[in-house]
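Handing you this structure, nothing more for now.
The complex appears here minus one protein chain, its other protein chains still in place.
By letter and in written order, the chains are A, B and C; residue numbering begins at 1 in each of them.
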Amino acid sequence: MVFSQVIHFLQNHIYYIGAFGLIFIGLLIILVKHNLIKVIIGLSILETGVNLFLIAVGYISNGTAPIFSNPSVETQRMVDPVPQALVLTAIVIGVAVLALALSLAIRLYQHYGILDLRQIREQKW
Amino acid sequence: MDDAGLFSGGPNPILLVVVPLGFAFALPLIGFVSKKILKYIPVGVFMFNLVVALRLLPLVLKQPILVEIGGFSPPFCINLVAGPVGILFSALIALAGLLVAVYTLVYIKEGPEEKYHILYLLLLTAATGVVLTGDIFNLFVFFEILCISSYTLVAYVGNRAGIESSVKYLIQGAVGSSLLLIGIGLLYGLFGTLNMADLARQIVSVGSSSAFIPMAFMITGLGIEAAIFPLNSWLPDAHSSAPSSVSAILSGIAIEVGLYAVVRILFTLFGLSSFFLFFVFLGVLTLLIGEMCAFSQNNIKRMLAYSSIGQIGLILFAFAIATAYAVTGGLFQMISHTLGKGLLFLAAGYMIVRSGSMEISSLKGMGKRMPLTALAFTIGAFSLVGLPPFIGFPSKFLIIRSALAEEALIFNILIGLILLGTVIEGAYFFRVVQVIYFQKENEHQKRHEAPVAALIPMFLFMIAIVAIGIYPKLVTGILDSAASELLDRVDYIRSVIQ
Amino acid sequence: MSLELLLIIAFGGAIVTYLLGKISCRIREGFAVLISLSLVVMIACLYGENGTESIYFHFLGLPLIMRTNMLSWFFAMAVSALGALSVIFSLNYMKNRERTDFYYLMLLMVNASMLGIIFSGDLISFFIFWEMMSWSTFLLISYNRGPAVAAGLKYIIMSIIGSMAMLVGVLSLYATYETLNMATLAELIGSASSGYLLFLLIIFSIAFAIKNALMPLHTWLPAAYAEAPTPFNGVLSGMLTRMGMYGFLLIMYVIVGATRALNLGSGLFKFHYILAWLGAITIVIPTFIAILQDDAKKLLAWSAVGQGGYMIVGIAVGTNLGLSGGIFHTLNHAIYIVLLFMCVGAIQYRTGGERDLNSLGGFIKKMPFTFIGTLLGISGLVGIPLTNGFVSKWLIYKTLILEGYPFLAFAALIGTWGCILYCYKFIHHIFLGQLPGKYQNVQKAPFSMLLPMIILSFAILFFGILPGIPLKIIDTIGTSFGFKSMNVTIWGIASETGTLNTINIFAAVLIVSIIAWLMLKIGPKAVSVAQEDTYAAGAAIPKDKYHYTVDFYNPLYRMITPYLKDFIDAFYMKFAHWIQSLCNGTRRVYTGYVGNYVMYIVLFLALLIFIRLKWSL
Partner (left out) sequence: MQMIEMILSPLLALIIGIFFLGLSRKIMARIQWRYGPPITQPVIDVIRLFSQKSVSHGKLFNLGIIFSLAGSLVLVLFLPLAQICPLSGSGGMLVILYMMLLAPLGIALSGGESANPNTSIGISRKFILALGYEVPLLLILLALMTHYKTISIVHIVSIQQNTGWAFVSLPLLLSGIAYVLILPAILGIRPFEVVQASQEISSGPMAEYGGPFLALATIQHALSLFIGIALFVNLFLGGAGNLLIFFLKMLVVFVLVLFVNAALPRLRIEQAVKYLWRWPTLLAFIGMIIVLIVRR
């Protein structure tokens, strides 16, 4: 009984759980890892989590694509298209940030010869 | 594109965003034609923007102009809301952008200049977009453009400090934008719309407390750019490592746009007035931390950066009081900070170039070597401290006045703390002024003034500071209606969704 | 003559002077003198105009008002006259110095903003001009570099603290009464509770006490006076510091009103009584500190702190005599302290900036006019009868004794006795005794320095012998505050509890001096001998340094020095250091490690949500 409830819950919320799991993992990596590359990976995971979350907001189980030209599809089962549009934008932005971060990492390495954020602390106080 | 704006007498507000954006992308193409012309493009663009914004200003004071993109009417379309606040900020951005662009003509001499100008245009486009948009996802997008171009501009020089600060800024900024996006997602999940007016209407009907969690995410995300206390760790690094012209924009425009977004979210979207007291405290805390950190700096740009934190604290404090007077004061303080801090960074920039060091002690004898720049710095410093007859005085005056109108004892204590912050602020600014004018210089150095193109913007800043300081009526009329736009949610909703 | 025009001339004149300096020094100097003199004339013409108010500007919706009355005329006259004299004195003193354009700009600016303060009819313009005065003074104090930098910083920080306090007061009035017009406020404030009035008086007193260097808030003054350019000392000590006095008068007697201000608190803890006590402390302690000083300007600086105490005591007692004494003492003190600073300036000018008392001496032979000026100056400072200082002190003492404040009177009188010690030290070390070898060729002070000194010396005697002239004006001020009129005669005060008659004293002194002089003339004419040719009881006389100056009051120093360290200043400095280390500690928040920064972000988010759950806002 309890088990089936859990299963049901998981079925309904699996995307949210996954999304927040990823977000949590991403934040955790950023918090505890000192290597810049790992932190960037963490950022990437965080972003993925956020994107997944956005998709999940608009997702309906067993939904169809929101294309009105096909009259056989009922509008109730259409997936909300707006989050997908958002996610597309967000992914693009994420890529830009990621690329910038990596290029900065290269330059940082050129300057310091190291990527440990604990030791790259000339700018402080 | 809806043409309503075009035919109502004034230029279409969308030009404010489209023109600089278009030129930003056209810049590489123009670069093929002539490399020399590149640096004049931002000047032209922002002059255009300034003219447009100033022409729009009297119109929007009567009636906000809505621009609906894509042919739908709100809440379904992406729209721009050019109210008094938006146009006021656009004008401010265009003004600062123009003056700093003129300064840049001579200041930026090395590095990939073309990219600098592209990013510069993008940064200010994004800032204009943030203040004009009526849609939270668009807000996010513009914010990201703003952030990415700032990350890059911070690292523009490519030295150790710049890269390091940029990386740190990027990490915090990326976390912030993720949080913002989560907030937006939550809001969309709850209300199924992204239009601010529509969201506000729905939140009004269900009560603002139900939307608290998204608000918390959004405030945290935007707060990073707005430099509210625990979220502002990137600021001193980034502002001090960026080229001075960029610092002027970051300090003068970027964080204020961030704060604008926070305020817009708080006031218009959620109207969560029970939570304002928290922001009052937060503002005072930010102010004190900023001023105290600035007090013990040896690096002039770092000092100015921390001082920006202090100013942001004051502005946040003013907004969080949320009375008409206070919001007017907050907006006034924003203008005063943009002008004052812009001037300070520009002046400091050339002093640093001439002395070759960012140490405050190396500015000795600048009063003699570059008297006009030193004068500019002094006026900026006096203005920020809040001395009459400069612009800092009326703005601080309004804020303290509105805080005193609050009866609660706690406000009296907070005013005391703010004034304490002002005293500390005075102490470090006057110390620098003394170093510039009155410290014994090591050897007799010859006069070596900043180039004319750098002096002109400084002079214009100074004129603005003194003129508004003596005659605050120049802006108070606009500020009053801007404040009422910020405070009056219902009116905002009604004006967007007819 | 409209006041707006006056201010425009004052401020515009300052700027034009600066610009003219770029063309030629002589034109600039001529113009500066012209402007300052024309201000004197214009203000003199305003005599008797009473209560005319004019709105000249709107600032943030507040009307800015200018008005004249007797009080402002009196102060404005003093400011402009002393300002003009200082400008004249500067002509030679500042010659061939660096940044003279800047100097004149700021000097005239300070004067202009003081006039602005005085003519303000509302508190907001009062505050604006007050701040302008503060920062322009700051720029001038630091002018000399070196130790002047620290002095200037100390001044401006204390000044900002004061003006912040004042801002709170002004804005609180505005928030309560929706107006800042002084005349309207004076009417409206009748309905205020005594607690609110007390708050107002205290908050304004902080600002004015700092400016007037009242005892626990005086620490900026000695350093600032000592390091400021000497001609500016005239303005600084004469009127600028006394803007605090003007402020006290304004808030206590114009805005709050005499009857209300004098009835706040109860018993020994009445506001004005405590203020008077602070004034008394300010008289005594700085006077004794002044005795210890070996630096001419520091000595005068501490003396100025002490003399400020008299004024405060005078106006805080709250009688017509005390008030008149306080106001009159402000004028008198301005006259003689400016004169004394000018004398120091003349000495500095001729000796190349020497102001250490112990290395001077014997200048009476070289600079006789300066000596006479100094002699009259210290006579005024001590308050010897027939000098102006005597009259004002007499008024203050009399009211203190008759109103039953003997301890305050004691403090005031003992201050005078301490004053003699340092005054004698001052004149003895500089002018009497042996002339050091290196100053054998010192010239007389140039005419542009002597002229203001002569005018001021004359003023000291004039106001001392005929005090009725200024006292009549001051009496008008007193009656406008609601005090009983004094029985002013041309020679002083007539009353049944003790009359002052300076003419009698003058006649007696004159006759008696002639008699004494004749007595001296009876004997054979004395043989003039060189100064070193003295009776030394057979001891060999060293030629180089024979003059007894160092540690002049050595036994006294040993007794009082341990008690007179500037504890207050030390406390402030300690406090400042504490703030500094606090600031230094605060910035460690920004650790430089980005992991911490992200932690702050997450914690902030958590805090927001926590607050929400905890208090369900």
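By our rule, contacts are C-beta pairs under 8 Å (C-beta built on N, C-alpha and C of every residue); 3 or more make two chains touch, one makes a residue touch a chain.
Given the structure is predicted, the values throughout are model-derived calculations rather than measurements.
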Of the chains you can see, which ones touch the chain that is left out?
C
Which listed residue (C:Gly195, C:Gly523 or C:Pro562) would be found touching the missing chain in the intact complex?
C:Gly523
Tell me which of C:Leu421, C:Val442 or C:Val589 is the one touching the absent chain.
C:Leu421
Given C:Ser2, C:Ser24 or C:Thr534, the correct residue touching the omitted chain is C:Thr534
Identify the residue among C:Ile469, C:Ile490 or C:Ala508 that touches the chain left out of the display.
C:Ala508
If the hidden chain were put back, which of C:Ile364, C:Met449, C:Ile474 or C:Cys583 would touch it?
C:Ile364
Taking the full complex into account, find the residue in C:Val305, C:Ile347 or C:Ile384 that is in contact with the omitted chain.
C:Ile384
For the chain that got dropped from the picture, name the residues of chain C it touches.
361-362, 364-365, 371, 375, 382-385, 390, 394, 397-398, 401-402, 404, 406-407, 409-410, 413-414, 416-418, 420-421, 424, 427-428, 432-434, 492, 497-502, 504-505, 508-509, 511-513, 515-517, 519-520, 522-524, 526-529, 531-537, 546-549, 552-556, 558-559
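We adopt the following convention: only the chains that are shown with their structure count from here on.
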Any idea how many Å lie between the Cα centroids of chain B and chain C?
44
Which parts of chain C, given as residue numbers and ranges, touch two or more other chains?
587, 590, 594, 598
Residues of chain A touching at least two other chains
27, 30, 39, 122-125
Okay, in this complex, where on chain A does chain B touch?
23, 26-27, 30, 36, 39, 43, 46-47, 49-50, 53-54, 57-58, 80, 82-83, 86, 89-90, 93, 96-97, 100-101, 104-105, 107-108, 111-112, 120, 122-125
Over in the complex, which chain B residues touch chain A? Could you list them?
137, 141, 144, 148, 151-152, 155, 158-161, 163-168, 170-171, 174-175, 177-178, 181-182, 184-186, 188-189, 192, 194, 236-237, 240-241, 293
Partner chain B, residues of chain C touching it in the complex:
58-61, 127-128, 131-132, 134-135, 138-139, 142-143, 145-146, 148-149, 152-153, 156-157, 160-161, 164-165, 167-168, 171-172, 174-175, 579-580, 582-584, 586-587, 589-590, 594, 596-598, 600-601, 603-605, 608-609, 611-612, 616-617
